[in-house]
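Shown here: the complex without one of its protein chains, the others still in place.
Let's look at chain A:
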Amino acid sequence: MYHCCPGQIGPSVLDCDMADLAKEGKRALDAGASYLHLDVMDGHFVPNISFGPYVIECLRKHLPDVFFDCHMMTTHPENWVEKVAKAQGSKPGLLCYTFHYEATEPRGITQKVIDLIKANNMKVGLTLSPDTPVEALLKYGDQIDLALIMTVYPGKGGQSFIEEMMEKVRTIRAAYPDMDIEVDGGVKPKTVDMAAKAGANLIVSGSGVYKAEDMANNISIMQRSVEKYGLEIIATN
């Protein structure tokens, strides 16, 4: 087993100036971030409303070459696939539609949503809230491009990292050495080592980036952590 997935930092825009999203996105990218993690919240799946597909479409016009990971914290992720797909980038593979298992499996439509995302030329991301066991994701592991493990209960920024979630990351990394595994929630320079050691290669950070005193330094610390521990995982395997 090995893990050579590139380490990348994807800031969440929830903690930035949301009236100037394009500039804020660029600011983080210029400071060393590799992609943007866009949290869509509908006030029902989580108790907060953030923004919807049209905002992503607008942002895409300003940032045509950037990878967008669209994290859909919505009760009906199937409703937004086509709308989000309008935000395709300048070339294929720059858009990932990441939806919650908890929003689709009870209605028996997880497979349908995966198929719909692929039909709309986007990468498929599947995410689990903290209380959902990792087996839920493994069930669809062969079909997805990205696994997002929530390390807080989704809904609001600024929560504390839940260390117990690293067991899920380890399990997925062992089963899928080549998969992009992303963590989201309370990840900052202090907590990133745990995520990197467990095998995560994509790091989402909101306040850890946008509320940092030195944004570039924080991003660099997190990037180096993933590279260091990712390489160590290769060395020990």
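Note that a contact is a pair of C-beta atoms (placed from the backbone, for glycine too) under 8 Å apart; a residue touches a chain by one contact, two chains touch by 3 or more; residues count from 1.
Definition applied: contacts and distances are computed from a predicted model.
The subunit not displayed here is recorded in UniProt as "ribulose-phosphate 3-epimerase", chosen from "D-2-hydroxyglutarate dehydrogenase, mitochondrial", "Geranylgeranyl diphosphate reductase, chloroplastic", "ribulose-phosphate 3-epimerase" or "Large ribosomal subunit protein bL20m".
The missing chain, though absent from the display, is touched by one residue of A:42, A:69 or A:184; that residue is A:42. Between the chain not shown and the residues A:32, A:52, A:130 or A:177, the one that touches is A:52.
Contact residues of chain A toward the unshown chain are 14, 17-23, 40-44, 47-55, 58-59, 61-62, 74-76, 79-80.
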